[in-house]
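Dropping a structure here in structure tokens format, bear with me for questions.
Apart from one protein chain that is not included, each protein chain of the complex appears where it belongs.
Let's turn to chain A:
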Amino acid sequence: MPVACRMCGGPAVLKRPKTGDAVCKDCFFYAFENEVNYTITNGNLFKRGDRVAVGASGGKDSTVLAYILKLLNERHDYGIELILLSVDEGITGYRDDSLETVKRNQHQYDLPLKIVSYEDLYGWTMDAIVKQIGLKNNCTFCGVFRRQALDRGAMLLKANKIATGHNADDIAETVLMNVLRGDIARLRRCTAITTGAEGGLPRCKPLKYTYEKEIVMYAYFKKLDYFSTECIYSPNAYRGHARTYLKDLERIRPSSIIDLIHSGESLSIKKDVKMPVQGTCTRCGYISSNAICKACTLLEGLNKGLPKLAIGKSNKSRRLLDAASQSSDSTNENTPPKEKKKDVTF
């Protein structure tokens, strides 16, 4: 005996994790689309005339994001321009396949597409970086480089805003991770729906309150084309642990995800907690809480054969950088590594 849709009484196809309601396909589309529209209008994410670069990886979140932004822009007349922006990190067997998907999305959704690559921006592909540093801390490099790559790509496109497909599960995981790591500065920032307005371009997360399960179901029922494989370097990532824990919690109490976000949003930091001050990088001008931004420091490490530079606490980075610069000339970022320094001990 089929369960009845909560909204219209028709045959239900999905049990919504957020509410526990059973809904049919059309009511699900209606609720899903309306909720994202509400998030966008309530959060003032866009204004008329905005040129928005949509971070597109070819994965489920960015495919649904591109589809739904286009749909809502037309339906509710946001008056914004949408451009797909893709980052090629140079991960063979992962990124090259998903980029093919973005190229298909470009045609399917009739949106322009720009691809920027780590190779062009930094002179290093992720494959080359992993060869240099091994299989640990890969995500640190990739994440830092990707943020800058998105900003630079968006600036090349003359966009004034970036939209990414981060979903509720992602943000809940991030809250958990930051609590586990004691990263108070990030904990305070990570639940903001729009970030980065001070340096770089403002970037927003229209899918912030959307459960991953619903994104997958929306893509399934709408037959949207997306690429789904884990990045080959991700099994070693710390986030995986937070994700596993969160998934187990979701099973017991599905609202955990949205509740975690709510906890993160409601946190206030005690007055006497030391917080980093945001300035700009003296080398590249990008937003940074240290004199030299993380990307520049990481690149310096790669180019000088100091793979552990900028992994871990920042005062160690500074000591290492000082030691390194005393014994070699200043280099520009694209110089290939000279003789590799021997094991640098911490």
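We adopt the following convention: a residue touches a chain if its C-beta (ideal position, glycine included) is under 8 Å from a C-beta of that chain, and two chains touch if they have at least 3 such contacts; residues count from 1.
Here is the rule we use: contacts and distances are computed from a predicted model.
Visitor: Identify the UniProt protein name of the omitted chain, choosing among "Zinc finger protein STOP1-like protein", "Ubiquitin-related modifier 1 homolog", "Kynurenine--oxoglutarate transaminase 3" or "Vacuolar protein sorting-associated protein 35".
Guide: Options "Zinc finger protein STOP1-like protein", "Ubiquitin-related modifier 1 homolog", "Kynurenine--oxoglutarate transaminase 3" or "Vacuolar protein sorting-associated protein 35" considered; the missing chain's recorded name is "Ubiquitin-related modifier 1 homolog".
Visitor: Looking at A:Lys18, A:Lys247 or A:His262, which residue reaches the missing chain?
Guide: A:Lys247
Visitor: Among A:Val216, A:Leu267 or A:Ala291, choose the residue that contacts the chain missing from this document, as touch is defined above.
Guide: In the complete complex, the chain left out is touched by residue A:Val216.
Visitor: Pick out the residues on chain A that sit against the missing chain.
Guide: 2-3, 11-15, 22, 57, 59-62, 165-167, 170, 212-213, 215-217, 220, 228-231, 234, 243-244, 247-248, 250-251
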